[in-house]
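For this view, one protein chain was removed and the others were kept in their places.
== chain A ==
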Amino acid sequence: MALQTSIARCNARVGRAPAARVAVKPQYVRGAAQVVAAKKKEIMMWEALREATDEEMERDPTVCVMGEDVGHYGGSYKVTYDLYKKYGDMRVLDTPICENGFMGMGIGAAMTGLRPIVEGMNMGFLLLAFNQISNNCGMLHYTSGGQFKVPVVIRGPGGVGRQLGAEHSQRLESYFQSIPGVQLVAVSTVANAKALLKSAIRSDNPIIFFEHVLLYNIKGETHDGDYCQSLERAEMVREGTDVSIFTYSRMRYVVMQAVAELEKKGYNPEVIDLISLKPFDMETISKSIKKTRKALIVEECMKTGGIGASLSAVINESLFDELDHQVMRLSSQDVPTAYAYELEAATIVQPNQVVEAVEKMCSKVAAAV
């Protein structure tokens, strides 16, 4: 019951990425007036995720972590660094390399009331655990007639890194999105990483939590205190009027790079970080489209069957009359991600493509007027 109240409290908050906040703390030295601005500490995303994990494990003894090398090795991306020293081997469990097995084990434990965080060393490896995630995780609450909750967080890095090769560069959000009963969340900043992970751990639903290989070392500030961010709300990154750009994960930064370019050219794009890939925050999305009348989706998912494909269909179906231009969708090419640097770069969306897309949309619409 207490858990439900706190979840309700978490869900009631609308997630919003704060502008870089600097806490100014005036310091007065006797005899002289000196104002020293004390900056809030900046940490890396992996540290923020670690803080979230640590805080939630301390708060709730049923929260535990399991995955490959999460314990003694320190976590392959340091998200669980040294946590085993504080919580012991059972709560920070080093599993053998058997994704199907330990995913099933984590879900079985969740059915009894534990709250495991199952880490996929790379989200791509979780293809081996797909059956457990789909049938026993997503669908179980429904098919058991509401008897069994599966409060599990399945987290790990996905996305295209730096020449990691096709099998280590997969984007699984497109495969998981159709599973009934799961929620999909993609983090992008230090602030939302910590706040969303806390919410995900407290949620009674199974949350598939996408991090990105290239974002672990980005720096930023976390929210104060026990801040939990809503798992179902998108984030307004930049308010604008010309076009609504919907994005998530690392592509947020690609978009903002393009936005810097677009601003110089006199455009005023609105950028929304989806955060919740399932369900879509249609309230925020439709509000934006009604304002700008143009939608551009920028994602790292594959063109075929990606998150963008679903979102594009929903926008077309529900907001057709609000659009002055067909929905544009920049996604990854439907090819395996090559090892070679140039080919890898050609597979995923680059800032110049975003700039071109916005220019094209806006000029076409302007010409039609």
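Quick note on the criterion: contacts are C-beta pairs under 8 Å (C-beta built on N, C-alpha and C of every residue); 3 or more make two chains touch, one makes a residue touch a chain; residues count from 1.
FYI, contacts and distances are computed from a predicted model.
> Between "Centromere protein L", "Signal peptidase complex catalytic subunit SEC11", "Tubulin epsilon 1" or "Dehydrogenase E1 component domain-containing protein", which matches the UniProt record of the unshown chain?
"Dehydrogenase E1 component domain-containing protein"
> Which listed residue, A:T80, A:T95 or A:T247, touches the chain dropped from view?
Of the candidates A:T80, A:T95 or A:T247, A:T95 is in touch with the missing chain.
> Write down which of A:K40, A:K149 or A:K291 is the residue touching the left-out chain.
A:K149
> Write down which of A:V65, A:M111, A:V243 or A:L296 is the residue touching the left-out chain.
A:M111
> In the full complex, which residues of chain A touch the absent chain?
4, 7-8, 11-12, 64, 90-91, 93, 95-96, 98, 100-114, 131-132, 135-136, 141-149, 151, 180-181, 183, 203-205, 230, 232-233, 279, 281-283, 314, 317-318
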